[in-house]
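Every protein chain but one is kept in place in this view of the complex.
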Amino acid sequence: MVGTMELLGMALGTFLIFSTLSMLWKDNPFFRVGQMAVMGSSIAHFILLNMQTVRDNAWTPLLNGDILMVIPLVLGLLMYARLKKSIAWLSRYPSSVLIGIGTGVMIAGTVSGQVLDQIAITITDVFNGGGINAMIIAIGVVTSITFFVFTKEHTGVVGKSASIGRKFLMISLGANWSGEIVWYLTQLVGRLMYIKNFLTALMGG
Amino acid sequence: MSILRKLGKIDYRWLYITSLILTAIPLFVPIGLSVTLSEPVKDYYAAIQALPEDSVIAVSFGGSAALLDEQEAQFLATWKTIFSLGHKVIFYSTTEDGPMILRDHLGKKVIPEDYGYTYGVDYVELGFSPLGEPGQASFAANIRGVYQADSRGTPLDDLPMMIGFNNFENIDLLIYEYTSCTDIEWAIRQWTVPYQTKVIATTLGCCGPMAAPYYPSQIAGFLSGSGAGTELEVLSGNPGPGAAMSDSKSIGILPQLIFIAFGNIAYFANKFSKEDEQ
Amino acid sequence: MIETGSWMDLIFLALMTILTNYYLKKAADGTLPNLRTIPAIAAIQEGVGKSIEENKPVHYAMGASGGQLYSTLVSMTLTSFAFLKYLSSLCARLGARLIVHMPYQTESLPMIEEMVREGYRVEGKEEEFRVEDLRYYGRGALTWTQGVTASYAQEGVGLNLSIGIFYSDCPISLEMAKIMGGLNVGGTGRWIMVYAFAMMCDYVFLGEEIYAAAAIVSQNPTMLAGIWVEELGKFFSIAMSIIGVILALVGLNIAPILGI
Partner (left out) sequence: MSTLKKEVPKLIVMVFGILMILGSYTTIPIFDTLNAELTSWTMTISAVSVWLGAVYATYANYQLYMRNRKEGIEHLIYFVVPFLVFGLQFGAGILYGVESSQYLWYFAHIYTNIGAAVYAVMFFTLASSAYRTFIASSWDAFALLAGGLIYTLRQIPLFQAFIPGIVGAGEWIMLVPNVGGGRGAVIAAALGALALGIRTLMGKEATVTEGA
C-alpha cells in the first residue's frame, strides 16, 4: 500500500506530466500554470544548492581563516552592479575573471584532446592494422575538415572532398538524431510507467 | 496519386497520438523481446571483471533526476556488478541531483551492506561539488582540494578507506557517468591523457555517437542509453528496470518509422507525377 | 618544468599565437580573408524583416546552458554574445522587438544585458531597450524549454535565432518555433546537437561555421583576421592526417610526435 502523501505526490506528478505533454496539442492554461510552477521551483532549487556551495566553498573556509575567500565573494557580489546603470561596468571584473579562467582551461584542454590527439588516433588506427574501417575513418576526417574550409570556394578538388565530407557529416548527424530519439522514447516510457504505477496505487494495488 | 501525396501532409498530432498509444500498450501487455549484446558494453563489463581483487573504483556520478529513466538501468547493474566482486568504491557527484539520487538508490535499490560492505571502509560517498572540467582535474590531482569531508560531514581522514588516499594513484578504474555528451572529453583530458587511468563511461543514448570516437583507445568501454543498461543487466545477470522498457520502445517507435516512409512515398509520388506532367 | 608529453601542444599553441599576431597586423593594414558565402547570415536580416511585417517579436536563444564562462565551451558563449550584439543592433535599427531567452548560468546575465544594451546604444536607441524582454527561467533545460515554448506560443515568433551551447533543449525550442511559423536560423559548436539545427532550421550554421559567422557579423577586422588562423589549423590537420596515414601504410607511425 502506498501512503497518502506518496499518493498525493504521484497525483501531482501525473498532473504535471499531462500539463507538460499538453503543449504539443496547443497552448492551454494547464500548461501555463505548470510552466510557471516549474519556473518557481527550479529557481528555488538552484538558489538553495548554490547557497550550499557558497557556504561550503567560501563562507566556512573564510570563518576558518582562509582570508583569500573574500576575493571570490566580493567578485560574486560585483555581478549585482549590473542592476544599477552607473556602476554596471563593475560587473565586468568578475566576468573577466571567469572568462580568463575558462579560456585558459579551454585552450590547454583543446589543443591535445580535440586536435592533436584526434589526428594521432586516426593515424594510429591505420598503423595498427585497422584495415578498411580505419581508412574510411581517415577519409571521413580529412574530407569533413575540408567541408569547413571557408577561404576556398567549394569547387574542383576542394569541392569534391567537401562533398564527400558532407556525406560523412550527414551520416553522423543521422546517428546523433537516432541516439536522441531513442533516449527520448525511453523518457516517454518512463513517464507512462509512472502514470501506470499511480493508477495501480490509486486502485489499491 | 493524390492520396500518396497527402501522406506527406498528415497533421503531426496523428503521429503524436499513435506513438503515445502504441508506447503505452506493452506496459500492460508485455511481449518479452530478447536483446543483443554490443562490443562497447561487453568491453565495459570486461573492464570491471578484469580488475584485481580489492581494487579501488572511483565513480564520477552524474545522475540527473529528470534523466533517471535513461540512466537507472545502467548504474544499478554497474553497482551490483562492482559490489558482487568486492571492489572498494568512492562515489562523488558532479550534479546537484547526484547526492539525492545516491541517497535514494544506494540505500533502497542496491544496498552495499547486503554484499558485506561497510561504509567508510569499503565505500564512501563524497557528495556534490560543481566540478566541471577544472574540478575533475583538481579531483584527480588532489581529492582533499575538492572534498574535505564526505557527504555526511565526516572528515576524510576519519574514514579508514580514505587514509593515505588522495589522488589518481590510488584509483584503478574510473567509471565516468555523465549526461552532457561533450563531457566525455573532460575524463579523457583530465584522467586518461595525463595519468593513463583506465576509464569506462556511462551516458545517455544520444551521447553514444560522441563517445564512439574515443573507444577503445581512450575509454575501454561505454554504456549509452537504457538499451545498453539492459544489455549490462543481461550480461551481468542482474535484471532491472531496463528490461521492462524494451518492449515499449520496440512498439512505440513504429509510428515514427511509418511516418518517415509516408514522407518519402509522398515525395517520390510528387516527383514522378511532375515528371509525368512534363 | 614542462609537463611530460606537452611539447607538441605548446609548439602548436605558440605557432597559433604567432600567426594570430601576424594576421592581426595584416588586418590593421586592411588585408582581410575572402570568405565563402554563408547563407544563414543573410537570413538573419530577412528574419528580422519578416518579424516586422508580421508584427511578431524576434527571439534570441543561446541555450539553457549557453552562458558558460568558465568552462571549455567559453568560446561558444562569446560567439553567441557576438550574435546577440549584432541582432540587438539590427532590431534596434529596423524597429523589431527582441526577446532574449537567457541561459540559467546567472554569472553570464550581466554580460548578456550589456551586449543587448550595446546593440541598442550603437543605433542611438538605448531608451527602447526593455529589461523585461530578457527572460530568465531557472536552472536546467526543462524549465528553459517550457519558458521558451510558452513565450513562442503567447507572444508569437517572427525570427528565432539560436546560437550557442545547446544540449537537449533545442529539439523542443527549434521545433516549436517552426510549428508556430517562425523562421529558424541557428547553429551550435556542439556537434552532437547540430543534427537538430540541420533538421529544424530554415538556415543553419553547421558546427564550426558559427565562429566564422560571428566574425563576419561583427565586421570587426581583428575577429575576421582570426579566421586565417583557423584555416591554417585546418590545412595543418588535413596535411598531418594524409601524411600520417600514408606513412602508417608503409609502416611508419608519426602519431607519437603529436603527443600519443
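Letters are used for the chains, namely A, B and C, taken in the order the chains are written, and counting of residues starts over at 1 for each.
In the analysis below, a residue touches a chain if its C-beta (ideal position, glycine included) is under 8 Å from a C-beta of that chain, and two chains touch if they have at least 3 such contacts.
Just so we're clear, the structure is a prediction, and the values are computed from it rather than from any experiment.
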Touching partners, among the displayed chains, of the absent chain: A, B, C
Options B:Q49, B:T118, B:N142 or B:Q196, residue touching the unrepresented chain: B:N142
Those residues of subunit B which, in the complete complex, touch the missing chain: 10, 12, 15-16, 19, 33-36, 38-39, 64-69, 99-100, 103-104, 129-130, 132, 134-135, 137-138, 141-142, 145, 205, 208-210, 212-213, 215, 225, 227, 230, 246-247, 249-251, 253, 255-257, 259-260, 262-264, 267
Footprint left on subunit C by the chain that the document does not show: 1-3, 6, 9-10, 13, 16-17, 20-21, 24, 70, 72, 74-76, 78-79, 81-82, 85, 102, 104-107, 109-111, 114-115, 117-118, 121, 126, 130-138, 140-143, 145-146, 168, 171-172, 174-176, 178-179, 189, 191, 194, 196, 198-200, 207-208, 210-212, 218, 220, 222-223, 226-227, 229-230, 233-234, 237
Sites on subunit A contacted by the missing partner chain, in the whole complex: 5, 9-10, 12-14, 16-17, 20-21, 23-24, 29, 32-34, 36-54, 57-58, 68-69, 71-73, 75-77, 79-80, 82-83, 88-89, 92-111, 114-115, 118-119, 121-122, 133, 136-145, 147-148, 165-185, 187-188, 190-191, 194
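Just so it is clear, only the chains that are shown with their structure count from here on.
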Chain occupying the middle, per Cα centroid: A
Which two chains share the largest set of C-beta contact pairs: A-C
Chain of greatest Cα-centre distance to subunit B: C
Subunit C residues counted as touching two or more neighbouring chains: 70-73, 139-140, 142, 168, 191-193
Residue numbers of subunit B (touch at least two other chains): 96, 133-134, 185-186, 193, 206-207, 209-210
Subunit C-touching residues of subunit B, taken from the complex the two chains share: 12, 66, 96, 132-134, 180-182, 185-186, 193-194, 206-207, 209-210
Complex interface listing, subunit C residues touching subunit B: 3, 5, 65, 70-73, 139-140, 142, 167-168, 179, 190-193
Residues on subunit A engaged by subunit C in the complex (per definition of touch): 20, 23, 26-27, 31-32, 34-35, 38-43, 45-46, 79, 81-82, 88, 91-92, 94-95, 98-99, 101-103, 105-112, 115-117, 119-124, 126-127, 135, 138, 141-142, 145-154, 169, 172-174, 176-177, 180, 184
